[in-house]
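Handing you a structure now.
Of the protein chains in this complex, all but one are displayed in their positions.
Going in written order, the chains are labelled A, B and C, and every chain counts its residues from 1.
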């Protein structure tokens, strides 16, 4: 997992799930974060698309089940698109 | 003048003015290139905007009077916009 | 705006919240939100809103969205934007794609919840797939029939909503496909895009022909940003979300444009700076000749900004100036610079001096007789903007872009400037303030208030509610904050019902004086039962406050009551943060207080023993058909 990306991701997810940043860890998931329901999951996907200028494929949306997986997929996409790091 | 940028610029201008690339030099200007008339100047401005993803201000368009100046202004814009190098 | 400044706003918002300075916290948060209109930003704003809400005066708004697609993420942004703009939004969606059932079922949640506003947003793709994708077989498509069916459905839905609730209804037009199925042949007529255009025109006619129904041209919104880039095929397939992530804030902002005028959270005055805002350059340093402004050349950004202000004036919004300059120099530049679109007589108030901007804004609010929360402040200088945010957190401070080319867009994107109707009164408002300046001169030259009132030569016309003025009466209830005894807001539909009801009477008044016609500037709603006339609503526009018009109105009402055998007048005074000017209305006119609680006080006047009389300097004329019962 890219540390750099994880550290950019943490405050965003903290805002999104209305939690202090220190309560977000790589293992955070819908099981550990109460407000992470399906509507908030969609909000998160769109928020990442907005803020990183990328797009997730329909099948990828279901795979983003914890913070580490999100950071990994994001890194992959940003490397591919040559987008902002 | 950025050498790197100059070397990207040369083949583009060669195509645009329908000349072999070795006839383009930093000093090339409407005085040395016959086909560089005012309409071709506009084509050049738009071609650079298309291919570098930047935009020239109205007052800048008149300043692009030789290849070296073009390379310089382009470099400035690309650095500012953080765009593709 | 640097991200440092942005971060600082967030820190400050949290600090002010901790200090209990809720309005300053709200101002900082609003500035931060302007630069962070994302879903994570919205979550943060809404978290802060939880703590701030109880300490702010927000305009409440209950919104229900009837939709055929997933709009929840846009709604999240709308909630945050509404909070930043001073609206306390209770927004929710009706069950997915069940809009027709919600409308047609008289016992549905839609009607139980009594929303203020309903959005009806249906995707072309869902409602008319044949029009969206073109023919699916070899048979020629019957676009005319599809058109008629779609419009018949909408007509049924609108009529049903209109008979069952008072909410304002915002119809969304159907979006066009990016490329019609038949290619350029479609443009030659009779095709798919012509059919969708016909439906949208039908929707426009339906909206303008039905009270409190409005049109949101969703297709034009999509077109503004590009039909190919707006639609998100992947998200549509997976979660039925039709809008690409980057455009969701745009949709939310378009919705805000409707909520502000519908709930009366509006800017009445646009206050602009001069140097590097209204014109390019600094008058005191560069001199009049060097100032940049004009329809061509290097002053065009400022010309376009002035044009955007002129457009506000055409909607009835007053313009004012707050500038740090020598007054005479500023006035000379405004009068003599050849490239200005706006001149001194475009401005209802000009504050050019060396006091703080916050002070100028206070004076403008006082001079124009509006609340500070009716001002929008436009200034290129971030320091001035920050000063105003902290000193006058009620004022809306627009974040102006660094490049003047963006000024006009910043103005036209501010939802507080939107209007859904403009009355003749609105369009003449600036003229009124020119008259007002002359009135003030008369007032200064009069030896006493009575002299002044006599010389004004006022005539007051009492006019019953009718088709011609219902819109204005509704507008008066929406917008009047100061001289307003009960501050009850009524939609056009509600006013119409009250006017049609046998036991209610709805009146408006026109005031004409020697300087001109002030238009329809007052309204009252009376409920009549058991020999009592209950004053439900009694209000006067700030234009005529302090001119004893309210006494004339009251005396006319009393006279009618007596002639109709009504012996008692009663009414509440419900205090708000704004309506202090009306607080002594009842006691001053001899009413006695019969009840008082946290919400307000109830007042009574026995018409058999007391008679409010009309001031001798006002002549009251009643329309003949006026009858209370």
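We take it that contacts are C-beta pairs under 8 Å (C-beta built on N, C-alpha and C of every residue); 3 or more make two chains touch, one makes a residue touch a chain.
Small disclaimer: the values here were computed from a predicted structure and weren't measured.
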Neighbouring shown chains of the undisplayed chain, as defined at the top: B, C
Full-complex contact with the absent chain, from C:108, C:160 or C:421: C:421
Among C:189, C:338 or C:565, residue touching the chain not depicted: C:189
Among C:87, C:207 or C:283, residue touching the chain not depicted: C:207
Touch residues of chain C, complete complex, unshown partner: 133-136, 138, 140, 176, 178-179, 181-185, 187-190, 193-194, 197, 201, 204-205, 207-208, 214-217, 220, 222-229, 233, 237, 257-258, 261, 296, 300, 307, 310-311, 313-315, 405, 409, 412, 417-422, 427, 430
On chain B, residues whose C-beta touches the chain left out of the figure: 12-13, 15-18, 39, 42-44, 46-47, 49-51, 53, 55-58, 61
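Quick note on the criterion: only the chains that are shown with their structure count from here on.
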Most distant chain from chain A, judged by the mean position of its C-alpha atoms: B
Centre-to-centre distance between chain C and chain B (centres being mean Cα positions), rounded to whole Å: 50
Touching two or more other chains - residues of chain B: none
